[in-house]
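One protein chain is absent from this view; the other protein chains keep their places.
Coming up: chain A.
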């Protein structure tokens, strides 16, 4: 798996689209346990998974226990990893950097920011390549080649 991380409107989509021109893009559906991406398997060599912040935001509204949410995304990441091996394709995650501003006043926003940071760290642990995108330019943070 590969991970592209950057702030809002940092240019991640354009760079990913350039590198994976024939990919299928799948936006996680809020609230779903997220198996919809399986419908795209077999038809593509690369699957781009987006919409993580909305997925988290929606989970925060439904689930009080952070560990339950964390278990959900870990299962999702493992399933994506297994599919990548089974289908001989590349899975690309587009994630948000949102931890660099002022601590939010609203508890739900603090929770979103914290959970997003953990999601990013758990994702990095299962990705071979990690790219940081800033103003349309990118740097490789992890992996080689």
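One rule holds in what follows: a contact is a pair of C-beta atoms (placed from the backbone, for glycine too) under 8 Å apart; a residue touches a chain by one contact, two chains touch by 3 or more; residues count from 1.
Operating definition for what follows: contacts and distances are computed from a predicted model.
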Name the absent chain as its UniProt record does, using one of the following: "Amino acid/amide ABC transporter membrane protein 2 (HAAT family)", "Na(+)-translocating NADH-quinone reductase subunit A", "Bifunctional adenosylcobalamin biosynthesis protein" or "Simple sugar transport system permease protein". "Bifunctional adenosylcobalamin biosynthesis protein"
Of the residues A:7, A:51 or A:81, which one touches the chain left out of the display? A:7
Out of A:27, A:70 or A:134, which residue would touch the omitted chain in the full complex? A:134
Chain A residues touching the omitted chain (full complex): 6-11, 53, 96-102, 104, 109, 112-113, 134-137, 139
